[in-house]
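All protein chains but one are shown in place.
Up next is chain A:
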């Protein structure tokens, strides 16, 4: 959150919000130092901690500023994918529940969005975080991303949106010629997971209900054909094959363009659904990484994209686990260091904290986060070097 020592007052002007006991919500919290933040956290024991924008003035003093001049200057570009937005297309769970079967939707979402944000938009510093219960967040921390206007954020979010419509809309994805490269690339990700996730896992074409829902997305003639076929064919995988074949035939023989019903089905069932409003707002607050989810106790940990398919939300450490681990007696080797540090209490405190974390299950997640921060720092250094080179400032 410091990003760089050059930008003055970055931390001091950052808004935090706390949700306290009994759902008391306090906004516009700001702190002069990290220490102050820690102390306040210890004092107030918030259930939830959210991070907001960096403002023009200290948020805690926003009431003293002339109206109109207190403005959000910068904020990371964020995305929030919530499993409840997929309730109409998942059969295993609903509402706040998740399971290993529907978690694949998050995997798909991360793959698609991560690629697009990096390759299409050129962003480099993305932090994907498990929200602690039923979704994931993405924090885009590039300087260019932090400086985006509301209109730009909204445009990015709309570029990334393919599933449109609410309760009243049956068919939520419609494709037409030509298919934009972004859609083609997203489709390849979906296609990779579709058979295993949707046909097998979600049993899309196994039950009558499931079949009806899918067939509702097809034109009349294809639907009739399939209903007939499904009377004898019960194997879901074969059923899907038949569906694809028929759609391809229709496409080949049709004079009209854009008959991509099979792809539309896949996208409707799997393509990431993001809340545009979360991404649009320059002063929107989002749950802080490493905070504890009040309902599950799980910690919002960063997700390792190198091992994305192996990520299991149920293995994520809970606060109780961490407490247990911290309460375990410390190994002997650390006592020697303690004596050395007697002179410098504060440093000792810091070092102890770091050692403590390494003993817990959070270790690997903190490492991930450190790696992320390192690359942001390196990039910043690189930019500054470039700048000083240009200015011939040695």
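Convention: a residue touches a chain if its C-beta (ideal position, glycine included) is under 8 Å from a C-beta of that chain, and two chains touch if they have at least 3 such contacts; residues count from 1.
Heads up, the rule we're going with is that contacts and distances are computed from a predicted model.
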{"item": "Omitted chain, identified by the protein name its UniProt record gives, among \"BHLH domain-containing protein\", \"DNA primase large subunit\", \"Origin of replication complex subunit 4\" or \"DNA repair protein RAD51 homolog 3\"", "value": "\"DNA primase large subunit\""}
{"item": "Residue of A:182, A:290 or A:357 in touch with the missing chain, whole complex considered", "value": "A:182"}
{"item": "Contact partner of the left-out chain, one of A:123, A:139 or A:240", "value": "A:123"}
{"item": "Touch with the omitted chain, as defined above, among A:44, A:65, A:93 or A:152", "value": "A:152"}
{"item": "Where the unshown chain meets chain A, residue by residue", "value": "119-123, 144, 148-149, 151-152, 154-156, 158-159, 178-184"}
